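Structure in structure tokens, see below.
In this view, the complex is presented without one of its protein chains, the others remaining in place.
For subunit A:
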Amino acid sequence: MEIFKSPTGNKLSCKGWQQEGLLRLLLNCLNPDIAKDPEELVAYGGTGKVARDLNSLKAIIEALKTLENDETLLIQSGKPVGIFRTFEFAPRVIMAGALLVPRWANWDYFQELSEKGLTAYGQSTAGSWSYIGTQGILQGTWETFFQVAKRHFGGSLRGKLVLTSGLGEMGSAQPIAITSNGGVAIVVDVDRAIVKKRLISSMIDIMASSLEEACEIAKEYISRAEPISIGVVGNAADAYEAVLSYNIKPDVVTDQTPAHDLKSYVPSDLSPEEARELGKTNPEMYEKIARDTIKRHVLAMIEFKKRGSVVFDYGNNLREQGHRVGVKDAFCFPGFASEYIRPLFCEGRGPFRWIALSGDPEDIYRTDEIILSIFKGDGRLKEWIDLVERRFAFHGLPARVCWLNYKERAVFGNIINEMVKLGELKAPVAITRDHMDAAAVASPFRETEAMKDGSDAVADWPVLNALLNCASGASLVGLYHGGGVGIGYSIHSGVTVIADGSREAQKRLDLVLKADPALGVIRYADAGYEIAKDIIKSAVFPAKAVE
């Protein structure tokens, strides 16, 4: 097995820092401490690949190493297809991944093409080489619960009970996100080994021996208004029904079981091992009983809502699955993105991240200090940085995630470039973001669900976003299909700019970090959201909205 790791330090292996930065990001996604399956070139999220195959990967590496400062490498679904003479200010890499003509945009057909070696699934940040590990997951979950607290409980979950389920790759961020917002979490997972694993790695505080015990502990901590996360082994549908029968009303109810994939969702009365066995021997029966459980699961959540709990779907398609098995009012509770993330998108606030190409954590800690001093009035930012500095050590290239708005991104990007220029940082920094951003994504079951004007499925915005970022001089721009919710359900774009301390980089940063979120604000203003409409009228808004 060939192992790929990013170079570190300030020595170039390419013809410029733009290419070098992108090469390091690509290889960082394959670092065995970060990637899910580096041998298969999978960074995360099921089968999210950084390149189509090994030959493509090697060809990309070679191309980046020899790429001139006025050339652009084109990548088609993880395969390099050509190098073009462009100009210095143009992106060094442009990519399109997993895109299909809508008529054929489904998993089965995609799989067929993929097996023929004609395409590859890039998820979101795997395909665009900006995956940094689990910090991004925690940030998104923390931000969601922060917004829940802000919207319903005066800014804190202190003294509040959150009932949720699923401690897998995504769900494991929930307990920390809830307790760091002050709340008490009961998290149900059907797999004892997973609950135990989360306990050992301190992702949960206590493993209760039963749901009754979990409720008792929760009651005690709520009365003292102290945060705690309690893991308990159980089936989510059974547990939710049981909590209803105890007449306990959690303040918040959500769920992160793999409900989007019936083959992974463990039906009631089966252990994970029994479920795996049944899935192999009798998949039809498995799906049938999984649907029965999902129905009870959704009905329990609806009942919680009727009793006054704040209930939301956490992006796992639970409501849709419930609706398919006949729960008519499955969509009576909202999805997390439309309910809690949308107000942030309206102000161009999104998952901004930066990666120290030096490989030295010191560079990130230094930028942490700077961001806290620039935006010192932002208590939310301080809380986040404190949490993440405490809970996350670095592996691979050190990175930081922060949700910044349309004004903050450009300001901070320029400061980073200045720090590189002055030698305050040991090497250049890559500035990038998740694809789940205001203008960057069209995803009717998540980020663009229930848009005010009904434009949920309009995918022009991420395409425009990618084109605009190209025009603004980003170092890398990519347009992708199927990230997060699967083929047929989303179109999204990624962007990266390398802050190498040069004047040219400063220009790139200034343009991209303004244009990218500003388009997001315009997109939400266009859909009729008042916050966004107000912002585009502001004198400091960096673009002109055309009415």
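Note that in this section a contact is a pair of C-beta atoms (placed from the backbone, for glycine too) under 8 Å apart; a residue touches a chain by one contact, two chains touch by 3 or more; residues count from 1.
Following the convention adopted for this analysis, contacts and distances are computed from a predicted model.
Only one chain is not pictured, and the protein name UniProt records for it, out of "histidine kinase", "Two-component system response regulator YesN", "Phosphate ABC transporter ATP-binding protein" or "Fe-S oxidoreductase", is "Two-component system response regulator YesN". Per the touch definition above, the residue from A:R390, A:R503 or A:K544 contacting the chain not shown is A:R390. Within the complete assembly, residues 1, 3, 5, 31-33, 200-202, 361-362, 365, 389-395 of subunit A touch the chain that is not shown.
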